[in-house]
Each structure stands twice: as C-alpha cells, then as structure tokens.
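The other protein chains are all here in position, but one chain of the complex has been omitted.
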Amino acid sequence: METIPLILLILFGSALLSYVIGKINFVLKVGVALAGILVSGYYFLQLYGQAQSYTFRLLGFDIIWRINPLSWFFGMLIFGLGILVAIFSTSYMKNKERVDFYCFALCMTIASMFGIVVSGDLLSFFFFWEIMTWASFLMVIYYRYEAQAAGIKYFVMSMIGAYSMLIAILMVYAQLGTFSFDALASGWSDFSVSFQIALFVLFAIGFGVKAAVMPLHTWAPDAYGMSPAPFSALFSGVLSKMGIYGFALLMFVFGAGKLAGSVTTIHGVALPSYILAWFGALTALIATLIAVMQDDAKKLLAYSSVGQLGYIILGFSLNSSMGTTAALFHAVNHTIFKGMLFLSIGAVFYRTGTRKLSEMGGLISNMPYTFFVVLLGIITMAGIPPLSGFVGKWLIYEALLEKQMVLLAVVAFMASTAAFLYCYRLIFTIFLGQRPPRFDDVKEVPWTQRAPMLLLSLLTIYLGFYPYGLLNLIGQAESTVMGLVPMNLSQSILFNDLGHVSTIAVMNTVGTVFVIVFVLFNTLYKRSRKVGLKDIHTSGEVPGPEINLHYATDFYQPFSRSIRYVLERSADRLYGQFANNLEGFFDVLRYVYTGNAQTYALFVIMFLAMLLMFTNWLI
Amino acid sequence: MDILLIILTVILIVAAVMTIRKKDLVAAVISSSVVSLIASIYFYLLQAPDVALTEAAIGVGLSTIIFMITIRRTRRMEE
Amino acid sequence: MRKAIAVIFLGIIGYYLLATFFNIPFGIARVLDGVGFKYLAMGVPDTGAANVVTSIVVNFRGFDTLGEVTVLFLAATGMGALLHHREPMKRSRQNASIIVKAGARILFPLIIILGAYVFVHGHLTPGGGFQGGAIIASGFLLMFMSYRSYHVNHVVISRVESLAGSTFVIIGLFGLVYGHSFLANVLPLGTVNTLFSAGVIPLIYIAVGFKVGSELTGLLDTMLKTVK
Amino acid sequence: MIYYVAAFSLILIGAYAVLVKKNMIKIVLGLSLIDSGVNILLVALGYINGKTAPIFSNPSLKAEGMVDPVPQALVLTAIVIGVAVTALALTIVIRLHDHHKTLDISKIRELKW
Partner (left out) sequence: MYFDPVLMIALPLFAAFLIPLLGRVSKEIPKYVPVVMIGFNLYESIMMLPHSMVKPIIVIIAAWKPPLGINLTIGALGNVLALIISLVGFVVAIYNVRFVQKEPTEKYHMLYMLMVAGATGMVLTGDLFNLFVFLEITSISSYALTAFIRDRNGAEAAFKYLLIGSLSSTFVLLGIALIYGTTGTLNMADIAEKIQHVDSKITIVALILLVTGFGVESEMFPLNGWAPDAYSQAPTAIGAAFGGIVVKAGVYALARLIYTIFNFQGVFFFILIMGVITLLIAEMSAIRQKQLKRMLAFSSIGQMGLVLIALGLATVRGVEGGLFQMFNHAMIKPLLFLSAGYLVYYSGSKDISDLDGMGRKKPLLSFFFAFGAFAIMGLPPLSGFWSKFIIISETIRGGFVVVAALALFGSVIEAVYYLRVVGRLYFKQPNESEKTKYVHASAILAMSVLALVVLFAGLFPDMVMSYLKPAATELVDKTAYIKAVLTAGL
C-alpha cells in the first residue's frame, strides 16, 4: 500500500478505534492513540527525501496526495511535536474524564494536519482543513462548561476564514477547471491583476485566521487558553503552522509572492505582500504588548504565540530567499519553544491546579526541571543568543535589512525587545519569588511529562549550536518546491550580502560570558536576601500608597496605563459589537414572519402579482 | 340567451359580494350557495351536465351544510 | 392598509390573468389534436360507456379518480382525527316537528334509491359515483336532522367505506393481472347504452358511490357530534 | 367571454375575502368561491359554440358535435377535492374556535417570528 494513504488510514483509524475501544479502559485508549501516532510517525520518517504521490478521482475531481520537501518539513513539525504531546498526555490525562474523546480529537487533529501538508490539490486541502477545524474545536471545548464562548468564537472565525478560502479555491477552479497545485502554480501568472489580488486577499484571510494574524487573532488567546495544556502546545506549535504552511503555499508555490502584472512594488516587494508584511510586524508588536498584561499563563503564551507568528508572516512576505529561510526556521523554533512552554505550564498546572500567575511563585525548588525548561524556553523565545531563537530572529532582521525596510526592522526589533518583558514575568512569577504555603509540597511532574520537555530543550540548544541541518532542509524545500534560490550555507556559518554569522562562535562567546558572569555572581554576591511580598519596584516609578503592589498582579502597572489606549480598542470587542448589531438586524428581518395567516396569503398574492408584472424578465 | 347569461352573471357577482359582505354568516353561506347554484347553471349551459350535477349536489348541498354545521358549532355573527 | 394592498395586487393579478385568458378565444375548438377529441372519438368504441366524461373519469384518467377518492377519504379521516374525543359523543339537536319527521321517513328511501340510480347509471347518463354518493349522504343528513335518536352505526359505515375503497383498488389490480396495466378494462364492453356495458366502469362507479356516500355520511356525522 | 369575467370575478372576490376578511369562516368561504371560479373557467375553456354535451345518449350523435370532455372530468375531480379541503378547513376552524374562543384570524397568532 502507498505510504501516504496508509499513514492517513492509521491515524484516522486510531482516532476512531481509541474512541470506540476507549470505552473499555484508560490504557487501551491512550495506548491505541499513542501507538497510532508512533507507527504513522515511523512511516512518515521513511518518506524523507522521497517524492511519492498518490492520485485518485473523487466526484469527478482529481485528488492528489504527495510528499515533497516542503510538506515533509511541516510534517516533521506535526509528528515531532505530536509524538511528544501524545507522550506527555499519557500521564497528564490520567484520571481525567472523557479521555477517549481527547484521544479521538488528538488523533483526528494530527491526521487532518498531515492530510493538509500532503494535499496536492485544493480540494483535499480544504477537506482536511475543515476536519482540522472541527477536530481542534472539539479539543477547545474539552472543558465544556467554561469553554463554550471560546469554542464558538474559534469555530465561527475559522469558518469565516475557511469559507473565504473556499471562495478563492473555487474561483481558481472556475478559471482552471482543476484543483491541482501544479496547475495553479503554472496558471497563476495568466490571471488578471485584480483577480490575483482578490485571490491573494481571500486566501490570506483564510490562512490568516489560522495563523492568528491581527486583526483575525481574537479567537487564539481564548482557544489556546481553554484547550488542555498538551493540546495547547500542539495548537500553538503546529496547528497554527498550518496557516503558515498556507502562506508558504500562497506566496511561493502558487506564486502570489511575485504578483504578475502591473502592481506597485515597494522595496522590491509587491504591494499586497508589503501590506501583509506590515500586518505581520504590527501583529508581532501589538500581540507582544498585550501579552505583557496577561495574568493567565496560557493566555500570555497565546498572545506571545500570536506575536511570533507575526514574525513568521513578516518573513514570508518579503518574498526573498532569506526572509523565507528565516520564517521557516523561526517556525521550527516557535514549535519547539511553544511546545516547551505550554507543556511546562501544563506541568505546573498539573501539579498546582492553577494557571494564574498571581497565585504562584517560588516553585523553583519544587520543580527544578520544569524551571530549567521554562528558562531555556524564554531565552529562545526572546531571541537571545546562544539558543536557536536567536538564529531565527537574526535571520529575520537580516532579511529586512537586505530589503532595506528599516522601519519594519525597527518595529520587529521593538517587538522582540518587548518580549523580554513577558518572558521575564513568566519565569519570575511562577518559579521565583515567594512560594504560597499551599504549594509547599508540590512535586516535580512524572517522567512521561519531563521527557518531552527536556527533549525539546536539548533540541533548542542543538539548533542554536548547529542550525545547518535544519537550514539545509529548508534550503531543499526552497529550491525544489518554492522556486527560490536557497541561502548560502556552510556548516555553522550563515552568509548573506551584509556579512555572516557563525553560530558556534556565538555559542562559544555567550557560553564563556555566561560562565564568567555565573562564577562572578556566585562568588561576589554570595549572600542572598529574603524579600517581602511587597518589596518591588514598579518599572522605575515610586509607588504611591494607594496602589496595591503585589508583585505579580500589578507587575507592569504604569506600563499598562500607558498602553491602555490600545487595549481598549480590542478587535475582539469590535467583533462582538458587530455580531450583536448583526443579530439585531436579523431580529428585525424575521418580522416578515408575522404569524398572521392572511399576511402569508398576501405574500403569495404579492409574489404572483410581481411575477406577472415582470414576465418579460423571465422569458 | 345572452340576456339570461348577463342576468345570471350579475346575480352571481352580487351573491359573491354578499357572501363576503354579510355580517351574518348564515346569510353569507346562503349567498355562497346561490353562487354555487349559478355556477351549476353555468355548467349546464356550458354543456357539462355531469359537472352541473356534481356542483349542485356537492357545492350547493353538501358544502353549505358543512358550513352551517360549523357555524352552529362556533358562532353565527362575524365580530 | 391591508385592504388597499390587497386590492392593488389583486387588481394586478386580475388584469394580467384576464389579459392572458382573453388570448384564448372562448367557444372555439382551438387545439384540434388535443386528447379531448381523441377521447370523444374513442370513448364509445373503446370503453363502451355512452357518457364520455364518465369514461374519462373512470377509465382514461381512472388513476385521478382513485386519487380523488383518496382525497375525500383523507379529509374524512383527518376530520375524524381532529374532532376525536376520548369521551363518547352525541349529536345535540332538538327533534324536528312531526311533519318533517314523517316526510323524512318517506323521503329517505327515495333519496337512497335516487342516489343508487345515479351512480349505477353513471356510464350512461350524467352523474356517477360522486353525485350519487353525495345524494345518499344528503338522505342520511335528512335523517340526522329529523331524528335526534337516528344513529348510523360507525362500524358499518367504516366497513362499507373500507370495502368500497379496496374494491376500487382490487378492480385495478385485476386489470394489472389480466390486462397488464393497472385499472385496465378487462371485462367485456357489452352493448353501448345498456346498463351492463362498459366493462369495469360501472363497477368502479358503484364502488365509488358507496365509498363517497359512506364517507360523506360519516363526515357529516363526525361534524354533528359534540361532547355533551 | 362573459364566463371568463364571471370566473375571474369569483376568483378575485374570493381572494379578497381570503386576504382581508378577519373571520375564518369567511376566509374558507372565500376559498370555495375561488374554487368555483376556477371550475367555471376550466369548463368554459372546454366549451365549443353550438356543440352538445359529451354523452352519446342516442346513436345519432357524432363525436364531432361535442364539447371537449376533458375539462369536465378535471372539474369533477377539482370539485370533490375542493369540498374535501373545505371540510377539513372548517374542522380546523372548529378546533381553533374551541381553543381560542374566537373566529378572528388576526387574534390567532401565537406562532410568529
């Protein structure tokens, strides 16, 4: 049997099986799900470097499933994090209710994501896209009672995105008579400019919702926050990457990046792409600012995720080899560190039962491994050398400078700096400071949870040290699928027109400095001082007596005061108002059903009379 | 013949109008049976004795009775 | 307001429909190859019924008649269902005067015979099952009106109704078995203008007559009864 | 032609009753008026000047001298259907009156919007 359908079959099969068998006992359902994911992961590994394709006809449409370096690249993310999340879940979901449901949704999500990346035609792409939407929706509503609003918001926004994408897909179909990517790739440049722009916008809305580009991001914080922690990791780490994969397809495979015809270009980038770049950059900045204000750890990570995805989209929209490399590299990074962080927040939640930053503190001694993972995670996330996050961000700045988009580079850099604020807060409020007494006997999580987190941490160190393998993979995808010239690479040195950077050198330097500082710090300031709960400086301002100064709740109070203007105009509220107004309008409209039988009869008569008057139009 | 027809038609229309104008439902139903009766005559004139017979038996007779029963079971005056 | 709208739109409809129908001249044979003339030409030789309308209703378009009987049956059933009460029901009506009563006694058999005559001769003269059934029902109505205690046995009525209806279908099925199509006229046609002619047509009309008569009677009975 | 006019008068008057009259029995009366009108119209369509009813009551009659029998057959069916609908409608009216104690249709609108 062909490998691709086999993998899909195993995954969908294990989803159903774990749901059905899952009624029997816990080990079986988790076992079936895990086995399904592992086996399919094994088959997936064998697909590396191959160019398989599998075609059949359905309803008169040609369906193509194929694997190429780009889809393998994203498949790697899916299975990599998918397997770790599944392992993590084995202990995390123990003694929880509706585990069968969880396993079903998990397997369905992974299966549908794999389906998306192997789709070689728009129909199956959309088909799997929709399955992914509802499967992840099931996950969002896992904690049913609180999750309703989040779930419905997620679903409706996804649907709007999917339908806008559907219109684009069908417009393509109407023009070309086929759904295949290849046909679209070769036919794209023959479209009229306005048609191209329409397609670009519609597709961008569709992918943008999943990739949580502002202002389409409003579902993300709630949905990430509501789903069970292991799934949040998958959600933010991989599922949102499907939107990124969509953008990769749109920009480079379909060819929207080099919009043919007479479109204004700015800095060598077509106008729509340029606007997209700004969307990405502003998403990165604003989401970061909002993230700083969050109290719920998962919401904080969710906003940070939105921001990081903004970077990736920024990278794509540059339509250059370096930008794309940066974006894809950062995508991997994002998967890794979001996996680490969400899993460790999950681990903390698993032990403490809370996600509120203001309720936690001082867990470093109880959960040292988790602390270590979070530490590495925030270093990567903030893009500080020497971990892999630095490489990704460095590439993005380089790519921006290469295109001479200074303003964008400044915005991106600002966002990156602001990310320090929430990163610091994350680790400080959870692990440092004082421990509330009720968490005194909190223990470290079991190994099934520790192992995936640590594995991810090792990976980020490795990639920071030696990004060449990954970059090479990206290069392959770029040259074979995306039609770009890959970057000039040599072992651990990144070259470009402006210069080069050696990750090993960076790693050595930073490592040395770290050791020196660590030693100095420990020898010079050996005595540590116990601080009171309220002993804190509020961003440099002297607090007045009226301000409640718990270090966790009002950490950035003056800062939040200064950006309140932005927060008050949230897109979420805007959509809410819009939806309410729309419903009000619907409410008026349904008054045509007056309930009076004679009015209905009058409608019949009016209908007939109108038709009789306009017979000429009907002939 | 034509004159008869015109007279019949006038009666028909008057009866029809009375059917919907009369506040007393019994009167209205009787008017409508007049309409049926004239329709039955029409059918006869149009060389359709079968239909005429049916209309007389069913339209004039039966449905009038059904209306009457309904009126008796509900109320007689239109409010 | 509603009046004005209604008048305006009805005016429009009336205008356009009248204008359309005036395009179809009255009293002229317009369509010479229509089925109507074929029926006229074939009716007597091929069905044996002198009354072409009957031959159409019962034979050419007999399927419609089956539907029509069903519609009436449905209406009666529906009314029975809607006016159903758990408690036994009675007609509430004062006894009529002695003259009416006496008249009814005499008239009732005559009316029944008239009705039977009408539907038995449906293939020869104007009239048929529906008309005859209606006449029979009016006979029963007369009795209902005159005698408070006059009681039709519901079981009998519904049995007559059932049997008559199924007879219709069975005759149709005979046609299917012996004549290769439903309702086919499998009996000999006989001599035109005699009582025993036209094959199954009189049989069907008799069945229809019984069915319509019992249905309408039952229908009137249902409507007249109320809970005391 | 006068039959057409009469038929349409009936249809329109009946439709007016259906649309405007509040009393449900009047509405049902309106429906039966419309039915009568349509029936007259149908039979009138089959009529041919100077021809006789389609019954071969004696052998001297010729098929060529008869009016179109089909509309008559159709009307026969239509009349029976009409009375069936009327009867059912009136039954429903009785039920409505039992429940609502009124025949005014504009007052019976609990199901709306």
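For reference, chains read A, B, C and D in written order, and residue numbers begin at 1 within each chain.
The working rule: contacts are C-beta pairs under 8 Å (C-beta built on N, C-alpha and C of every residue); 3 or more make two chains touch, one makes a residue touch a chain.
Keep in mind that this is a model prediction, so the values were computed, not measured.
Participant: Given that one chain is not shown, what are the shown chains it touches?
Facilitator: It touches the following shown chains in the full complex: A, C, D.
Participant: If the hidden chain were put back, which of C:Gly48, C:Gly115 or C:Gly165 would touch it?
Facilitator: C:Gly165
Participant: Would you write out the residues of chain D that touch the absent chain, in ascending order?
Facilitator: The list for chain D reads 11, 15, 18, 24, 27, 31, 34-35, 38, 41-42, 45, 68, 70-71, 74, 77-78, 81, 84-85, 88-89, 92-93, 95-96, 99-100, 105, 108-111, 113.
Participant: Provide the residue numbers of chain C that touch the chain removed from this figure.
Facilitator: Residues of chain C in contact with the hidden chain: 16-17, 20-21, 23-24, 30-36, 38-39, 42, 59-64, 66-68, 70-71, 73-75, 77-82, 84, 86, 155, 158-159, 161-163, 165-166, 168-170, 172-173, 175-176, 179-185.
Participant: Please give every residue of chain A in contact with the chain that is not shown.
Facilitator: 58-60, 123, 126-128, 130-131, 133-134, 141, 144-145, 147-148, 151-152, 155-156, 159-160, 163, 166-167, 170-171, 173-174, 583, 585-587, 589-590, 592-593, 595, 597-601, 603-604, 606-608, 611-612, 615, 617-619
Keep in mind that, in the parts below, only the chains that are shown with their structure count from here on.
Participant: For the pairs B-C and A-C, output the one whose chains share more C-beta pairs in contact.
Facilitator: Ranking B-C and A-C by C-beta contacts puts B-C first.
Participant: Where the centres are mean C-alpha positions, what is the separation of chain B from chain C, in Å?
Facilitator: Centre separation, chain B to chain C: 19 Å.
Participant: Between chain A and chain C, what's the gap in Å when you average each chain's C-alpha atoms?
Facilitator: 74
Participant: Report, in whole Å, the distance between the mean C-alpha point of chain A and the mean C-alpha point of chain D.
Facilitator: One centre to the other, that is 68 Å.
Participant: Pull out every residue in chain C that's touching 2 or more other chains.
Facilitator: If we look for residues of chain C contacting two or more partner chains, we find 2, 6, 10, 13, 17, 51, 53, 126, 130, 219, 223.
Participant: Which residues of chain A are in contact with two or more other chains?
Facilitator: Within chain A, the residues that touch at least two other chains are 598, 602, 605.
Participant: Would you pull the chain C residues touching chain D in the complex into a rising list?
Facilitator: 2-3, 6-7, 10, 13-14, 17-18, 21-22, 24, 26-29, 34-37, 39-41, 43-44, 50-53, 56-57, 60-61, 64-65, 67-68, 71-72, 74-76, 78-79, 82-83, 124-126, 130, 192-193, 212, 219, 223
Participant: For a test of understanding, state which residues of chain D touch chain B in their complex under the given definition.
Facilitator: 2-3, 5-6, 9-10, 13-14, 16-17, 21-23, 25-26, 28-30, 32-33, 36, 39-40, 43-44, 46-47, 51-55, 66-67, 71-72, 75-76, 79-80, 82-83, 86-87, 90, 93-94, 97, 102-104
Participant: Could you pull out which chain B residues touch chain D in their complex?
Facilitator: 5-6, 9, 12-13, 16-17, 19-20, 25, 28-29, 32, 35-36, 39, 42-43, 46-51, 54-55, 58-59, 62-63, 66-67, 69-71, 73-75, 78-79
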